[in-house]
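Presented below is the structure to which this report refers.
All protein chains but one are shown at their positions in the complex.
Presenting chain A:
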Amino acid sequence: MRPFAYSRPTDANSAVQALSAAASANSPVADAAIQALAGGTTLLDLMKLDVMRPSALVDINPLSDVWSAVNLDGGNLKLGALARMSDVAAHADIQKNYPVVADALKLAASPQIRNMASLGGNVLQRTRCTYFRDVSYENCNKRNPGSGCAAMDGFNRTHAVLGTSGQCIATYPGDFAQALIALNATVEIIGKSSARTVSFAELHRAPGNSPQIETTLMPGELISSFSIQGRWPRSTYFKVRDRQSYEFALSSAAIALEVQDGTIRDARIALGGVATVPWRARKAEGLLKGEKFDDALASQVAEAAFEDAVGSKHNAFKIALGKRVVARALHQAAAMEI
């Protein structure tokens, strides 16, 4: 790990000031010389690997007093960016009204990591692509723009089948983001001079020709909270992995349904473990609206969700697996007793 300067501001304004000090408007936030430190479970890991090399850390944990609030007033949900994964997963009202949120958090990482990790840091976690994490590989377009991609001809069993580009096929590894994108969440962001709200679907950027730019956050900006409109009691998160726990998804699905008298009024599907960014399967969702749920429909929806999938040498199995995950998760959600 390289040495860094450290500060621990106690209010949001000082934090964004500190974070913007050396911000150049065009540099992607993931490479910014000054990084916010929340739980540190992504940042310190990658600093030890020399993948992230910030020269300064701004410890935002003192903002937890204000930024870890969970609010369910008025039938909506607001989650502070510094709320810890474990606390939100264990929140009885969230388990009841937003099971997809509670489940996605509970099925991630380990109890220790969930005690440390914040929601804001969680959505910004970096890919687990082994070539990205190992700096002895020169060619990684994400870490070293223009250098090529070691995973394309390498071992790519865990890589993405959706949203890939000729530059990068790295999987977005997180679980919680699938719940957020499925429920049309918004993200509240504060910067040096202003605050803004964006749709969660606009936070992450597919790799395209610049895989090193992963989000639309600018250096100096902080996520302060996430908001979800309405309640989603009929929702679930289903995750398949190489081992039963403490492992990233090979394939997962976040599902939310609104059913009235047996007819599906609204449906949301997001896919994890298979795409380069949090992935909303909009076309597949569309097939459910106005219909009655049955096996045939579930299979049709699952096919549609992976219609555009492209496998690499070792990960084509994810397409077959992913379809089954979607069908199974739909069954799970449809069968829920509300």
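Just so we're on the same page, a contact is a pair of C-beta atoms (placed from the backbone, for glycine too) under 8 Å apart; a residue touches a chain by one contact, two chains touch by 3 or more; residues count from 1.
Throughout what follows, contacts and distances are computed from a predicted model.
Undergrad: Under which of the names "Twin-arginine translocation signal domain-containing protein", "Phosphate transport system permease protein PstA", "Cytochrome aa3 subunit 2" or "2Fe-2S iron-sulfur cluster binding domain-containing protein" is the non-displayed chain listed in UniProt?
TA: "2Fe-2S iron-sulfur cluster binding domain-containing protein"
Undergrad: With the full complex in mind, choose from A:12, A:44, A:135 or A:310 the residue touching the hidden chain.
TA: Hidden-chain contact among the options goes to A:44.
Undergrad: Using the document's definition of touch, tell me which of A:112, A:147 or A:199 contacts the absent chain.
TA: A:112
Undergrad: Touch as defined at the start, partner being the missing chain; which of A:197, A:245 or A:263 qualifies?
TA: Result: among the candidates, A:245 touches the missing chain.
Undergrad: Contacts of chain A with the missing chain: which residues?
TA: 1, 3-10, 14, 18, 21-22, 33-34, 37, 39-41, 44-45, 48-49, 55-56, 59, 61-62, 109-113, 115-116, 244-246
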